[in-house]
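What you see is the complex with one protein chain gone and the rest in place.
Take a look at subunit A:
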């Protein structure tokens, strides 16, 4: 569907392609399958977490607990497998159940106690980070034949690139999320809630159930992201991924999702992740720039996209008021 609401996504796509082309002109080696493979592998855990964040933001909420849940998951798994000798698959199952339940619990509080998501997930952030510190303040190494096998597994792409297991996991998560957002009842409910909660409820969207499901999904994906992080560094560390939720939010917004909810695409978030990864790669290739430029460029991009979104809303409101009833209907759908 080509309309003005897809414009942010298309703008992101254009920015990504232009940026990549410019990078390649300066450093031809950046246009290689190895760099592309690295982009996917190195951002796998961020990407998985950002998928959860996309659903949360689409519904008009926010989840600040993501980074802490990732750290908790990684430390918990590392201690279970590395110190207590639990089988990795059992440990994985256990932490995914815990993180999903944690997310669902936050969803329940948001819905039934009427506390803003910002406050509930802020509390969740402190809680999960504290729990991670409680388990271990040191980085815990983890080694198991199964984990080593997963970590060492990759498909060779022609040109020296590697598609690692983590990259594949992220791609699968994105593919599943695109289907869930676009083709299921749940996905439609998320968009409806974010567009206008009251009218969504009047139209029969089960707001309570959906809210809990959204935060449970974000919790689950944070847990999965934590597992990806554990595999990525073969260790658990309670100080890890501080502030990663903000990177995830940035990726979602740069990907064209409206921070107020209701509009956006999961595929946009994927581009948001790639753009962040691209900036970091460029800085490493250049080798003289301060790495803090990543934050500065992300900041500028965020401003640009928020301005772009305001502009689009302003434009469509203008059209709506001119077009009368027909335009208004289009706005809700």
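In this section, contacts are C-beta pairs under 8 Å (C-beta built on N, C-alpha and C of every residue); 3 or more make two chains touch, one makes a residue touch a chain; residues count from 1.
Just so we're on the same page, contacts and distances are computed from a predicted model.
Hidden from the displayed complex is a chain whose UniProt protein name, among "Galactofuranose ABC transporter, galactofuranose-binding protein YtfQ", "Hydrogenase-1 large chain", "Glycine betaine/proline transport system permease protein" or "Cytochrome c oxidase subunit 3", is "Galactofuranose ABC transporter, galactofuranose-binding protein YtfQ". Screening A:38, A:121 or A:316 against the full complex identifies A:38 as the residue touching the chain left out.
Within the full complex, the residue among A:6, A:196 or A:234 touching the omitted chain is A:234.
The residue touching the chain not shown here, chosen from A:141, A:182 or A:299, is A:141.
Seen from subunit A, the chain kept out of the figure touches residues 25-30, 32, 34-35, 38, 41-42, 45, 139-141, 151-152, 229, 232-235, 237, 240-241, 277, 280-281, 283-288, 290-292.
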